[in-house]
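The next block holds one structure in the form of structure tokens; read it before the comments.
Now for subunit A:
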Amino acid sequence: MRSWVTLLCALIVVVTVPGLAGHASAQASDLRFPQKVEAGTAFSVSTTGSGSATLYIIGPGDTIRRVVHLGESISFGPDDLHNAGHYVAFLVSGSSTQNAQFEVTASHQAATLSFLAKPSRLPVNLPNGVSGVAYVFDIFRNLILQPQQISFELSDSSGRAQIRSATSRDGVAWVKMNSAAKAGPAQFQAEVASVRNKRVIQQVPGDPCSIRMTAHGLGQKDKARVALETEPVRDCNGNPVPDGTIVTFTETYQGGQSMVDVPLKRGVAKTELPSHNGAVISVASGVVMGNEIRWSGGL
Partner candidate 1 sequence: MTGSRLLGIILIIATVVLVVMGTIHPNQSGAMIADSRARLIGSASSPQDAVNNLMQQIGRRTWEAAYASLANKGEFTETEFVRDLNGNYGSLRSYANLDGFDSQPLRASGDEAQVRARMRWASVVGIFEDSRDLRVVRNGSQWEVAWPIVREAKVPPQVIPVNYLRWDVVYRGAEDDWGAQDVEAPHVRIIAMHPVDRGGGVVILGEVLNEDVVPAFVTVKASLLGSNGSTLATEDSFDKISHILLPKQVSPFRIDFRNVRLSQVDSVRIQPSANLVAASADPVIGIEGQKLTPLPDSSLTGSLVNQSGQVVNVAHVIGTFYDNKGQIVWVADQYPSRALLPQTPVPFTISLPADVSNKVGSYRVVASTYSSSRFQ
Partner candidate 2 sequence: MQRLGFMERGAPPIPLGLIFLGAFLIHAPLLLMKLPLKSYDTNFHIFFASHYSHHWFDPWNAKWYAGFSQTTYPPLPQQWVAIVSRLIGLDMAYMLVQFAAIVLLTLGVYRFSKLWVGARAAGYAALASILLGSEAFLVYSAGQLSTTFAAPLYLNSLPYLYEWMRWRNWRSLLKGSALAVAAAAAHHATLLFGSFLFAIPIVALAIIDVRESRLAHVGSFIIRTIFVTALVGTMIAVVLLPFWIALINYPVTQVPIPHPSRSNYILNPQWGVNFFLVPYGAMILALPFIFMRGSSSPRLRPLLLGFWVAFLLGLGGTTPVARMLLGRAFEVLTMERFAYWATLLALPFIGLLAEELIDRYKWRAVAGLTLAAGMTCAVAVSWASFRPADAEDFKVESVAGWLNRDGHDRYRYVTLGFGNKIARLAVLTNASSVDGEWNSGRMLPELTEHGAGALTSSKYFGKNGLDALSAILQHADRYGLKWVFMKDPYYEPLLVFSGWRKVDDLENRTITVWSKEAVPPATPIDSPQRPLAWEGVLWGILPIGSSILAMLLVLIPDRRWAGQTVVSDSDKAATMPSAGSESSPANDDLVLGRIS
């Protein structure tokens, strides 16, 4: 039994090893391509022998098939290979094939930037709240892997700007910046070698700060109700809180409660609630509490 296993293994080795060797030898090349070619540049390759042959260049970005004359050099124009990547070449002449591998690299000249700026909306005065990521591409939309100096600038509506620069690594650079204290749209720009890309970041007011309300009776109009109105609601940086923000009025009285969620309109929230003598009326927006009023003008 063991001898059969031995024989089988020997056979496998005998069959496999020359195969592997052949595989390795297939990579031996007589075709001399430059090891690296910059995308969009012209170059030529010399050949040996005589007669005609077919040249195949295959890569994930480009495919070329060309009939060439052996013994002459093969020329490639700037438009022939412009996608960066690893290419394999075969020169087939009759039964013989010559192989080669080479790389097309991205141009060093940045032409476009993919700029990811996030978030598109954030509260004011938030440290490191804004992030920018830039990918640098050449004119053929190849990622430029060589380091590039990229400048990021975030300028708010008043013109104040934060500027940072970063060096790209493997084609990407990133920064984080603070949002400004003043609400409004801010311009966020990335720039490399005079190539710019802009984004707009909305800097919005933060939570309301110290909500204050007043209460007054409706008099003859409706004695049973009390009118409530806030002062203009602002965040802690003085920015007006946007209209539509909900302000909750709650009236608590003996054995009961009334409440209403009112949106800010033109900066203030106002409503009417049933009037109860001795009722405590409070105001809040989200988790921020405002002042309290003890109402003594009710029925």
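On how the list was made: all candidates are chains of the complex that A comes from, given by their letters.
Following the convention adopted for this analysis, a residue touches a chain if its C-beta (ideal position, glycine included) is under 8 Å from a C-beta of that chain, and two chains touch if they have at least 3 such contacts; residues count from 1.
What you see is a predicted model, and the numbers here were worked out from it, not measured in a lab.
Between subunit A and the candidates 1 or 2, touch in this complex occurs only with 1.
Of all residues in subunit A, those touching candidate 1 in their complex are 114-122, 135, 197, 199-200, 204-205, 207-208, 241-248, 255-263, 265, 271-274, 285-288.
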